[in-house]
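Below: one structure in structure tokens.
Other chains dropped; remaining ones untouched in position.
Chain nomenclature is as follows: A, B and C, assigned in order of appearance, with residue numbering initiated at 1 for each chain independently.
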Amino acid sequence: MLKIEVNLDDIPGEWLGHVMDLLLEAGVNDVFYLPIYMKKNRPGVMMQILAERGKLGEVRSILFQETTTLGIRYFPVSVHRLERRFYKVSTTWGEVSVKEGRYGGEVVQRAPEYEDCRKISAQHNIPLKNVYQEVWSNM
Amino acid sequence: MLKIEVNLDDIPGEWLGHVMDLLLEAGVNDVFYLPIYMKKNRPGVMMQILAERGKLGEVRSILFQETTTLGIRYFPVSVHRLERRFYKVSTTWGEVSVKEGRYGGEVVQRAPEYEDCRKISAQHNIPLKNVYQEVWSNM
Amino acid sequence: MLKIEVNLDDIPGEWLGHVMDLLLEAGVNDVFYLPIYMKKNRPGVMMQILAERGKLGEVRSILFQETTTLGIRYFPVSVHRLERRFYKVSTTWGEVSVKEGRYGGEVVQRAPEYEDCRKISAQHNIPLKNVYQEVWSNM
């Protein structure tokens, strides 16, 4: 896995949400921004991308074509990921997927899938919080 | 005193250091930036300005002419400032101004003037930290 | 106009993008987040909302039902907005709306509409940056 970074101080922020979408569509593992303080009193943004090494070329193209950067940097990172398993939990409004993570044979994470909960929330016009709470009670 | 605010998501960061300079030259009391997270995944910047009410027109002109904002907002704030007094402290490399603040008749703040210390640091090629430390010892 | 604020330290961040959407659908003028450092070493988030006074009840309902807050605070702010006018600019790929802002009779802002540019970018598979640059040249 690589961490790829660019510092940006000469780009309108409104382009950056779009760049994030393009990078996620290109299959990177994650992309996020950090606020940074740059020289000459410039508020800037550091974009960080996590991607497999094979994606480097595509990420580089997107960054050079869609942002104003003249250079990117990257370095390898090791990753330890939990085994994941999905199962269904019933609620008053239908089923919701739950992502389970195991560590050393033991279940340590159980998280309702955000998009499932959000859809129920929209269709049934109930707070997202209530959907999560019912899933948590039933899982 | 007014606090004046604009949210910016469509301006290059490199313009904002320049806007800060112009506002300070125009006599505002302070100007600074806060990182904010705006809609559509946009990293943005909120500029906050502290200025006397009589400066509002000038600040507004600078903001509309130099940034991309289509609106500004402001509200009054009460201010409690310490009485300030300046005096000189001797160091190995010459005198430095110290700003003293009194609260209820008692001295609560004593701060070496940054620009004085920085000049000594540059002229004598010694770390700024050492200049401050000698002023602190002698004041 | 009111500025409405809540501090949040006991809510998963993934709910907050959803709350932002709900507030925008409810017709607030703007909503954004600020990173804050809270007691007991808690990284938190302050949500700020700009809305007309008549929206306060609806905003309050959304905040109490969709977030974990036990209180909201608000205060009035004065607003100065530029007169806005929209016109069309031609590009190689079709027309784009441009928002124009006037201050003291003079045009001070001209900004291509993000959604128009983004659509062209997606349909014609060209960088968003290039769409903006052509609009800027032609406007």
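In this text, a residue touches a chain if its C-beta (ideal position, glycine included) is under 8 Å from a C-beta of that chain, and two chains touch if they have at least 3 such contacts.
Predicted model only: the values in this text are computed from it and were never measured.
**Student:** All chains share one sequence and 3 are in place; how many are there in total?
**Tutor:** 6
Just so we're on the same page, only the chains that are shown with their structure count from here on.
**Student:** Pick the chain whose C-alpha centre of mass, unweighted, sits closest to the average of all protein C-alpha coordinates shown.
**Tutor:** Minimum centroid-to-centroid distance belongs to C.
**Student:** What's the chain with its C-alpha centre farthest out from chain B?
**Tutor:** Using the mean of the C-alpha atoms as each chain's centre, the farthest one from chain B is A.
**Student:** In degrees and to the nearest 5, what turn takes the CA positions of chain A onto those of chain C?
**Tutor:** About 180 degrees, rounded to the nearest 5.
**Student:** Whole-Å distance, chain B centre to chain C centre, using C-alpha means?
**Tutor:** Roughly 28 Å, centre to centre.
**Student:** Can you compute the centre-to-centre distance for chain A and chain C, using the mean CA position of each chain? Integer Å is fine.
**Tutor:** Spacing between the chain centres: roughly 21 Å.
**Student:** With chain centres defined as C-alpha means, what is the inter-centre distance between chain A and chain B in Å?
**Tutor:** Centre-to-centre distance between chain A and chain B: 36 Å.
**Student:** Which residue numbers or ranges of chain A touch two or more of the other chains?
**Tutor:** Counting only residues that touch two or more other chains, chain A contributes 14, 35, 68.
**Student:** Which residues of chain A touch chain B in their complex?
**Tutor:** Answer in residue numbers: 8-14, 16-17, 20-21, 33, 35, 38, 40-45, 68.
**Student:** In the complex, go through chain B and note every residue touching chain C.
**Tutor:** Per the stated touch rule, the residues are 5, 7, 10, 34-40, 44, 46, 60-61, 64-65, 68-75.
**Student:** For a test of understanding, state which residues of chain C touch chain B in their complex under the given definition.
**Tutor:** 1, 3, 20, 24, 30-35, 48, 50, 75-82, 84, 99, 101, 103, 108-109, 111, 114
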